[in-house]
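Below: the structure, in structure tokens.
All protein chains of the complex are present and in place, except for one that has been dropped.
Moving on, here comes subunit A:
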Amino acid sequence: MDLLFELLCQFIDVSASCSLAKDFLKFKKMNSLTTTAEGTFLRNKIRGYARDQRVECRMKAKDSLRIGLGQVKQEVAALEMGTKDVIGMASRIKRRKHATSEDLCRLSLGFLQGNDNINAFAAIPGAIQVLVKELTGPHIQRQTDAVECLCNLSLGEAHVSDKIVTLAGSYMVTYLDGKAERLKRSCLWTLANILGTCEKAGRVLLQMQLLPKLWRLYSDPNGCQEDTAICLSLVATHCLQHVSDEDRRYIAQNMPEKIPDQPGNEYFMYIVHQLEIVKQEHKLGAQQAEYLVRFFEATLAPPADRLSLIYGVRVMANLVALGDPSLIGALADPQNLVKTLNQLFVLRDPDLSLDSMRLLKNYLQLNVADSNLLLDSLHIYA
């Protein structure tokens, strides 16, 4: 009975709203007798609430533990799974044409332990197809387990990433438009691993319209913006030559949807610059250009991120190079420009100063202000 009382106390700490448990405490304090049947009933109720809460927490969990290849061996020695175990598991799921959540979980752990396990699984014809079947099934939880399994499989080499994209890429891209947040996040992790590994797989993903979907996800306030930003930056770094003009135009047109002060903003200027969004061909409108200027001004506020500043200045230099003073908004005012440039020069960063000079030169070529007056107001350290 005392044990039950302690359990109840703990439970009340977690869920103060449980009136049933409170009543029971009162009941205990009154020191009255409780029949065994009532106790069992209450115990079952409490267990039920605790289980529901656990499941709820798991569904909402945003802090899944990320881990590198081979790291799991150091973390949990007891979980060791050899190549034979992985092959056995693959044969079993192939035979049954179905994988349970437990199978998927064990495979996930197996993949984490080393490249040999990943290569052994990838070499078995029809094994990845079972994962794809679970990925496209009706249960969200099973889909999430399958994506997490694929995420760990994507830790392998380029040929494995290639296989994953061919068989499951389209579904992962499709799920980015879905409602289940955990599933979306797991898809983003898998896609990031693939984009960071194999350029060919990245090209196929871009053909599946990955970029507009990522941009939409990046623009919406949700819990996946940081992961989406990483995926976009990986596209901008590794698959730049495969990005189509339509994709670039889509980003240019949907620029104002990105709200400042959101997670993943440090990647924004890098993505815009690397993807060459500010270009004559993309016909940037006044609204989009104004948004870029405002975003750049926001990055100047301390504590300024060096990378954001450098790429921000580059984007501004390109915006001024378009040759239309109506596009540069607040920067068209010489006083504002001087203030901004002085803020940049005071940081005494050689790369930043060089790009700032280029911004200044492009501005002077617009002939919208008296150049002598402007140059005299600049504070560039010798």
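Here, a residue touches a chain if its C-beta (ideal position, glycine included) is under 8 Å from a C-beta of that chain, and two chains touch if they have at least 3 such contacts; residues count from 1.
Just so we're on the same page, contacts and distances are computed from a predicted model.
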item: Complex member absent from the view - protein name from UniProt, among "C2H2-type domain-containing protein", "Exosome complex component MTR3", "Ribosome production factor 2 homolog" or "Hsp70 protein-domain-containing protein"; value: "C2H2-type domain-containing protein"
item: Residue in contact with the excluded chain [from A:K163, A:H282 or A:R314]; value: A:R314
item: Touching the absent chain when the full complex is considered, from A:D52, A:E80, A:D116 or A:D333; value: A:D52
item: Absent-chain contact - pick from A:N44, A:S91 or A:Q207; value: A:Q207
item: Selected from A:R47, A:R96 or A:H139 as touching the chain missing from the view; value: A:H139
item: Subunit A, residues in touch with the chain not shown (by the definition above); value: 51-52, 55, 58-59, 64-69, 72, 75, 100-102, 105-106, 108-109, 111-112, 136, 138-142, 145, 148, 151-152, 154-155, 166-167, 169-171, 174-175, 177-180, 183, 186, 189, 192-193, 196-197, 204, 207-209, 212-213, 230, 233-234, 236-237, 240, 250, 267, 270, 273-274, 276, 279, 306-307, 310, 314, 317-318, 321, 351, 354-355, 357-358, 360-362, 364-365, 372, 375-376, 378-382
